[in-house]
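One structure follows; several queries about it will come next.
Of the protein chains in this complex, all but one are displayed in their positions.
So that you can tell them apart, the chains are marked A, B and C in the order they are listed, and the count of residues begins at 1 in each.
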Amino acid sequence: MSVLLQDQNYETFEINLGPQHPATHGVLRVILTMDGEYIYKAEPVLGYIHRMHEKMGESKTWLQFMPNTARMDYLHALAYNHGYVLTVERAAGIEVPERAEYLRVITVELNRIASHLLWFGAFVLDLGGFTPLLYAFDDREHILDILESVTGARLTFSYFRFGGVYNDIDDDFAPATLAFIKRLRSRMPMYHDLVTKNIILMKRLKEIGPISKEMARRYGATGPVLRGSGVNYDIRKNEPYSVYPEFDFDVPVYTECDSMARYMVRMDEMEQSMRIIEQALAKLPEGETIVKKAPKIIKAPAGDYYAAVEAARGTFGVRVVSDGTNSPYRLKLRSPTYSNLSLFGEVAKGMLLPDALALMGSLDLVIPEIDR
Amino acid sequence: MILDNVKKAMAALEPINMAETDYAAKGFHLDVQVAPEQVMQAAEVLNEELFTLEAVTGVDLLTFAKAAKKPAKKTEEEAEPQEETEPEEKSAPQMEVVYDFSHWDELCRVVIRARIPRDTPEIPTISEVYSGANWHERETHDFFGIKFTGHPDLKPLLLPEDADFHPLLKDFVA
Amino acid sequence: MSLLQSEPIRVLAFLVGIIAFAALNAAYLVWLERKEAGHMQRRIGPKEVGPFGLLQPIVDGIKLMSKQLFLPKGCDPILFMIAPLMVMVPAIMSFVTIPFSETLVARDINIGLLMIFAFASINVLGLLLGGWGSGNKYAIIAAARTVSQNVAYEIPMLITVIGVVMVYGTLNLNEIVIQQAGGFWHWNVLNLKASLLMPVMFIIFFICTLAETNRAPFDMAEAESELIAGIYTEYPGMGFGVFFMGEYANILIGCALTVILFLGGWQSPFGETFVPGVIWFLLKLYAIVFTVIWIRWTYPRTTFYGLLNLSWKILIPISLVNLILTAAMLKVF
Partner (left out) sequence: MSNYFGEIFGGFQSLLVGLGITIKAFFDPVVTLQYPHESLKMTPRFRGHIELVGDDETGESKCIVCGMCQRNCPTGCITMAGEKPEGAKKKVLTSYVLNFTTCSLCGICVESCKFGAIAFSKDYNLASTNKNDFIFDLKKRLGEKS
């Protein structure tokens, strides 16, 4: 703790971290009241990329809002499609054929690996290492090619439809995915040698940014940030949806509560996602990919509905209030990094600037998802 | 098991309406509607049971009653209990604040609702108990103009600092 | 005395040679760095301008010169303009005593080593004035960091150099290189007779060179992802260009010193050969420069307190132990 935190009349100066700053990965601005290099008070300021998705939801029909969901957290767009589609299917009571559920899980997990790879590259870039970013992007390109061959898009997929998926996979999708998994598995030890076991990185991440279990609960943090603090909470396990119960995978949990723990949780999650994809590809049933009588006009009976999915950054929940018409009456999008970032102010108090940036990197922020 | 403790504790608060909903259809287990002043006690009850706050949502019910009442032609008639049977308030239109809670160890989602008059939207804050609610409440204030009494600093979060308009109100004109 | 031997012509020739060497190197080290970083990251690096992108540094230089030089508001104009010069001039001055080969040395001063370290300390002042003068909050933080970093790493560097000077008994760089004649087993790095820890001394000296010239993993002065561009934030066009040239000249000086003190300057690794000394010197110099760039593109940045701990808790104790060991070994043999 710096001397300042004891007495108040010490002279501090204010620095603007952002909105244009290399380490904020988007237009997040944090007003830091600093004493030398120690942060006395950190106050994030949001809203620089606020587009009011929730108002757009109220003026569009159910299907027309689909492209919006992919543009909130564009790194894991498919989980957001999945969350929205789940809520509307729960509201309108639409069944989804088995094959479509499997395709959904496969593409969501592939997208999760791509999101974690990009986070890994950007995080080590924040800490000063340039090369791992390009190795991670090299792997991520393979995933984007695979997903492009089935969905047609590379980043903002609008691949899911109510009651199924947009189109079926062609026959060289499965071999390409399995080849990719074999390649990534062979490269993971290299990532661990180059970055995880590196003494400089360990010194940068160990005991940095402690988030206790109690603080995570008070702030509603979810996802890898929570699992880094020793809580075994993963919506795919705790609140099984779609066909996740049919796969056996485990949820990596670390109890050290520091940035290193959050880093290790995401690195292990990539392995688990690969296991899910392999099992899903093995058990992929035949059948059509969209329910026969998929209603063109969705009629959800009046009332409110809630569904949550496990996105790469935490629990993405959609609360829909429907009044029976063809467009939602109120659409609340619960974004995980919104709560994860809200604890930054409390944790960053008294930290050094580079450590605060290491903490921010370990929270894995995507600003358009926070601002919605 | 946690659900029963919550139900017992909530019953002690005599909420206006408490219904156990079917999770598969609605997405949450318990739906409790409390008076605006009781929101803080409800939050404390859930805090003891180690619930975590997921989201705070504001809903402007100005045009909700009209659309919901004309029943859609052929949807099955399992109408929501509290929507239809409630004495249709021809009086002042209302706003609703919905708190979503979930639990780590057991799948148990609790929803707390509070209805407040639309022209004087005021409700006590729960940010002392759940500091995560600080931002959620500031955002709901931005979009609906609901004043959370006792909130540390209720200045706009997602809207520009000098924003005095509230976009998500149904009668908002851009 | 033929025209060529006369003193003013000689000084003029060396002056032009050294400045040309420093300027050309500053440009083409950038090219080497981008090419090397490229291939290490499985991509090409500059390729479009000229064959293998060789004209890229020239084009960059012209671009930097064409930018408008303006003084940011709230900056201290005198300090702002002096700082880049205070970083570059000492670096180029230090080339005077570097022996490129047996005869090719501008001024063979018998206290050459002392002169280089004297100039090296001015470089810190230049960075501090640059950070303070530009009036930018990020630059001030970077300036404060650079001063304590250079102070922390000057000490182990000097202790190591004292160890080497004790072994060779002279400050004259040419003498030091001459005493390392014969094959590479005579080089100081393998000179275990002088002190068992000599290879460790080589590594410590190399780490200190990295820290002195603010190169990754110790690049506190220009910590891109934290302090935007640290000290260079407010410097447009050629202001940044001069800082850049100063930084690369400093790297050259550091690597040249490492080569002279530990890897036998212009001595050939296999005893007598017909290849002139300059070739060996440049080969070793660019091998060390390649390693400096290689390290930059492999490691993340250390934290500020991690860097100070490394110096005060690890480098200084070991170099002190080596000092005592060298003294003891010299006494015994």
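Note that a residue touches a chain if its C-beta (ideal position, glycine included) is under 8 Å from a C-beta of that chain, and two chains touch if they have at least 3 such contacts.
Since the structure is predicted, the reported quantities are computational estimates derived from the model, not experimental observations.
Listed by label, the shown chains that the missing chain touches in the whole complex are A, C.
Of the candidate positions A:Asn167, A:Asn232, A:Gln279 or A:Thr325, contact with the unshown chain belongs to A:Asn167.
Checked against the full complex, the one of A:Pro67, A:Gly230 or A:Gly350 touching the unshown chain is A:Pro67. The chain that is not drawn here is touched, among residues A:Thr24, A:Thr107 or A:Thr131, by A:Thr131.
Contact with the undisplayed chain is limited, among A:Gly152, A:Pro175 or A:Gly287, to A:Gly152.
Although one chain is not shown, part of subunit C still touches it, namely residues 36, 39-44, 47, 294-295, 297-299, 314.
Listed here are the subunit A residues that touch the chain not shown: 60-61, 63-68, 71, 131, 135, 138, 145, 148-153, 156, 158, 161, 166-167, 170, 190, 193-194, 197-200, 296.
Following the convention adopted for this analysis, only the chains that are shown with their structure count from here on.
If you sketch which chains touch which, the chains link end to end in a single open path, with no loop closing it. Between the CA-based centres of subunit A and subunit B the separation comes to 26 Å, rounded to the whole angstrom. Note: centroid distance subunit A to subunit C, computed from Cα atoms, is 44 Å. Taking the mean of the C-alpha atoms as each chain's centre, subunit B and subunit C sit 65 Å apart. Within subunit B, not a single residue touches two or more of the remaining chains. Within the complex formed with subunit A, the residues of subunit B that make contact are 24-28, 50, 52-55, 57, 59-60, 63-64, 67-68, 71-72, 75-76, 78-80, 83, 98, 100, 102, 104, 107, 109, 111, 129-132, 134-135, 143, 156-160, 167-168.
Across the complex, subunit B is touched by residues 46-47, 50, 52, 54-55, 58, 87, 90, 93, 216-221, 231-233, 238-239, 299, 301-308, 315, 317, 319, 321, 323-325, 329-330, 332, 334, 338-339, 342-343, 346, 371-372 of subunit A. On the subunit A side of its complex with subunit C, the touching residues are 13, 15, 21-23, 36-37, 124-131, 134-135, 138, 194-195, 198, 200-201, 203-204, 352-355, 357.
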